[in-house]
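Below you'll find the structure, written out as structure tokens, and then a few comments.
Every protein chain but one is kept in place in this view of the complex.
Entry: subunit A
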Amino acid sequence: MSRLFRDGWHIVLGIETHAQINSTQKLFSSAPTSLLAHDSNTRFNAFDAAFPGTLPLLNPKCVLLALRASLALNCRIQNRSTFDRKHYFYPDLPVGYQITQHYAPIAKDGYLELPVSKKRVRIQQVQMEQDTAKSISEPRAHKSHIDLNRSGTGLLEIVTEPDLQSPEEASEYVRALQATLRAVGASDGNMESGSMRCDVNVSVNRSGDPFGTRCEIKNVNSFRYIVGAINFEVDRQIALISSGQAVEQETRGFDHYKWETFKLRSKEDAPDYRYMPDPNLGVLTISQSEITNIRDRLPPLPDAIRSRLLDRYESQGVSVNDVDILMGLDTTRLVPFDGEHSTQDMGAVDYFEQVVDNGRRSAKAVSNWMLNNLLGQLSAHSMEFSSTRVPPEQLGALVDLVTSNTITTASGKLLLRHLVAHPSSASVEQVARSLKLVEDQGDDLSAICQRVVEAMPKEVASFKSGNENVVNRLLGKVMKDTRGRADAHAAKTTLLSLLKSY
């Protein structure tokens, strides 16, 4: 329905996000966490399968990452938080309850500022909880298989206040949250692989009226679906109210084939989860000094990185667009586990800055070589940005060869294409030489020029009689003889001096 139709209506949105904690081990068991690629039922232990006598042990790495995320979301860390059991029977929950933080979550009352609209979205709370196993249905055989790989993986549940007002804002919030969680290593935030999932609460009301009845749309797992589901739901609710009907409070799903939401269950059918404090886990206490410690070591957040890059490089000719491309590259980068700092695979921003090397190289030149040429060559090989294919030292050396006029820009591109196709640990200069891209210096260029001058007496005579433009024909011959490798500027200078003294 048209935008016009919505005039006079307020849209109120809140988002509950579940993000898998990017830890090597699960939240309460020492079993390794899993990727989609892992064979089913190969990453679990007796605790994850709910064998009697097993007990939960809180993984401190998960707590660290939850704290980092909470601090990045400007939350108040709770000095004491607790764990509760949320009970329901389902085959993907072998123990019959999910351990979560219902009564006392680890952090409360934060906000996330959206990078473009600069809007502050209030965060109600952040809590840690267990992910479920996965049921894989085989509808034809009327069978379901249970894969325990995901069972017990740590999740962060991040709940906003109802502060969002449009599908676009909702989408911007989820993107900003994703970037923030990735920056602090808390989650890889990958919606496609299911490591980040969103539930969206939607209500509408006429301007001036109190909030309307809300519906929760469960598991909306892509930016497109978020926008689509909200648009459909807003229109549905407006249509109901406009025709004098009431919006029922209910839980809905989103059908991405029909592109519409559908009723899952009404408020009356809402299950009673029989929350109970977990008797094994006790109180998680976080001291002020621990909080300070983590805050001091918090990796820089996307917003801060963006302003820093602009501050530093915009005046040197790097555009806002370039900065956004650079940061965009980092949104698909592998997030290292357990909040470690990866030294092997650095992100695009780090790569860029390492090549620029504290102003030793021109930021504009580096961004040009990196974003226009390196990315192009990588994508020609169907590769995403990688800091290892052409390491920063190699790109730096290449830029140096070009800016020092040791090789031409054209040769530089050729050299880069070669480096991407045939990664090598040899020095870039050696590679350039082996490709005969580097002219033997000084005398050789003079010798070639000398030869050309001697071979073209008619042109020399023409020059002598005042036709200085004829030097270009000589230069053309030099370039032809060197197959374009000669530095045209240097060659021209040499030719001119030869002609004048001839």
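Here is the rule we go by: contacts are C-beta pairs under 8 Å (C-beta built on N, C-alpha and C of every residue); 3 or more make two chains touch, one makes a residue touch a chain; residues count from 1.
Just so we're on the same page, contacts and distances are computed from a predicted model.
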Checklist outcome for this item: Of the listed "Glutamyl-tRNA(Gln) amidotransferase subunit A, mitochondrial", "Ras-related protein RHN1-like", "Magnesium transporter" or "Large ribosomal subunit protein mL40", the name UniProt assigns to the chain that isn't shown is "Glutamyl-tRNA(Gln) amidotransferase subunit A, mitochondrial"
Next on the checklist: For the chain not shown, which residue from A:Tyr97, A:Tyr225 or A:Phe463 touches it across the whole complex?
Outcome noted: A:Tyr97
Checklist entry - Quick one: which of A:Leu58, A:Ala104, A:Leu298 or A:Ile325 touches the chain that's been left out? => result A:Leu58
Item to check | Hidden partner chain, touching residue among A:Ala46, A:Ala246 or A:Ala304 | outcome: A:Ala46
Checklist entry - Where does subunit A touch the missing chain, residue by residue? => result 40-42, 46, 49-58, 85, 87, 89-91, 94-97, 142, 146, 148, 272, 274-276, 279-282
